[in-house]
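Note that this complex is displayed minus one protein chain, with the remaining chains in position.
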Amino acid sequence: MTFSAWMCSAAAVLRKDLLVEFRTRAALNALLLFAVSSLVVVSFTIGADALARETKAAFLWIVLFFSAMVGLSRSFVREEETKTADALRLAAPPEAVFVGKLLANLATLALVEVVVLPLFFGLLMAECRNWPLFLLTAALGTLGVAAGATICAALVAKASSGGALYAVLCLPILLPVLISAVNATAAALTGAPWAQAAGDLRILLSYSGIVVTASLMLFEHLWTA
Amino acid sequence: MLWLRLANLSKSFDGTKVLDSVSLRVEQGTVLSISGRNGSGKTTLLRIIAGLLRPSGGSVECGEGDEPPWQPARLRRELGYVSPDLALYESLSARENLDFFARVRGCTRDPNELLDYVGLGGRGDEPIGSFSSGMRQRLKLAFALQASPRVLLLDEPGVTLDEAGREVVVRAVAEQRPRGVVLLASNDPEEVALGDDVLRLDV
Partner (left out) sequence: MSSSKPFQLVIGVAMAVLIVLAFVVVPPSGDFESMFGDGNLARVMFFHVPCALVSFLSFVVAAVHGGRYLKRRDSESDLKSAVAIELGLFFCVIAAVTGAVFAKATWGAYWHWDPRQTSLAILLLMYAAYRALRGAVVDPETRAGVSAVYALLSIVAGTFLFFVVPRIPAMHSIHPDVIAKRGGMDPMFRTVFFYAMAVFTGLYAWIYGLSVQVRRLAAER
């Protein structure tokens, strides 16, 4: 298959996943509900003043991580549960399936962040001193989380248990992303110089790249018989 | 000229041998019926050829004339597979399903034409969650035929179909014959009779 045909395949998978998700809305609802209620609970109980900026940064990524755990495994688990996975195997090249689902998870996380970030700044009264850094970190961090979460979802789809296993699997894989993202976000909130966060941004970028590459290579072995 | 060859194909599940050294060769224009009692491995055999299951031993090769055998990815593209195990996307309509698979496969065959062919013409816009099992089976047939496959694998194709539905199957098999090969697994004597030859998996 030529590269452009392959990209069309991936785009078709993305479109289909978003369409199906939009019709059922199961994963998105769970994600949003979790994220919003976590923010509300913390704001309500601990209060924004009691938290240092570094803590707020950490909290943001904890919420995003667990939201991903709540919602992103559906991308593959649902295919196996409803037995549509075989039809997909017959029709689509494996890499296109992975990329399509990665993009779908990325879109889902981005949508959640559109809701969560304003709430984060509002409810937790966070101030951002360096917006470009914050946004860049959010983008790269989201990419890293989506990449790790997607390949782990493919793994979990083959297992017979569910949610708890997914989080256990994702944690070691996503830890580099979380640590770097929290560091860089804290730097953005406290107004630290770019140089301080540069190392973390480099790690985020390279790690995301490596996870996606490794996943693409490994996915075929996982997906086909 | 298309050929499909199985060489000593075996499959064991957790120690139980389901397929034991199955070998055969079919050439273009052949319809092969596969029969055997329940559990004799008909579905397993077709799943292995379709690339959905890895054999424990032996090989599946398909190719054209004197050219070297096709890569698995090529075989997957030239394959059409119908099976009771297969399912399509319940929350999408029939047309949306076919449209999706067309894009994913990179083929341009018009979904409406396919829907008419299998007799689902007027029902293209309903979500298939509301379809009867017979209608789902027709849609699966449309799915299999979509990419104009050279190798058509049918596992119990008529199982939920009415008279008209079975006629569609007969027509599809007849039209497929000059294009490539058909492997049809069934216990229904009428369906088995469609084949030029019968492979019994019992023995």
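For clarity, chains are labelled A and B in written order, and residue numbers in each chain start from 1.
Throughout what follows, a contact is a pair of C-beta atoms (placed from the backbone, for glycine too) under 8 Å apart; a residue touches a chain by one contact, two chains touch by 3 or more.
Worth saying up front: this structure is predicted, and the values here are computed from it rather than measured.
Only one of the listed residues, A:Leu51, A:Val77 or A:Leu155, touches the absent chain: A:Leu155. Across the entire complex, the residue among A:Leu31, A:Leu169 or A:Ala188 in touch with the chain not shown is A:Leu169.
The chain not displayed touches chain B at residues 14, 54.
Remark: the residues of chain A touching the chain excluded from display are 148, 151, 155, 158-161, 165, 168-169, 171-173, 175-176, 179-180, 183, 199-200, 203, 207, 210-211, 214-215, 218, 221-222.
Note that only the chains that are shown with their structure count from here on.
Every residue of chain B that touches chain A in the complex is listed here, in rising order: 50-54, 73, 76, 79, 81, 83, 85-92, 96, 100-101, 103-106, 143, 147. Of all residues in chain A, those touching chain B in their complex are 1, 5, 8-9, 11-13, 15-16, 19-20, 23-24, 82-84, 86-93, 96, 224-225.
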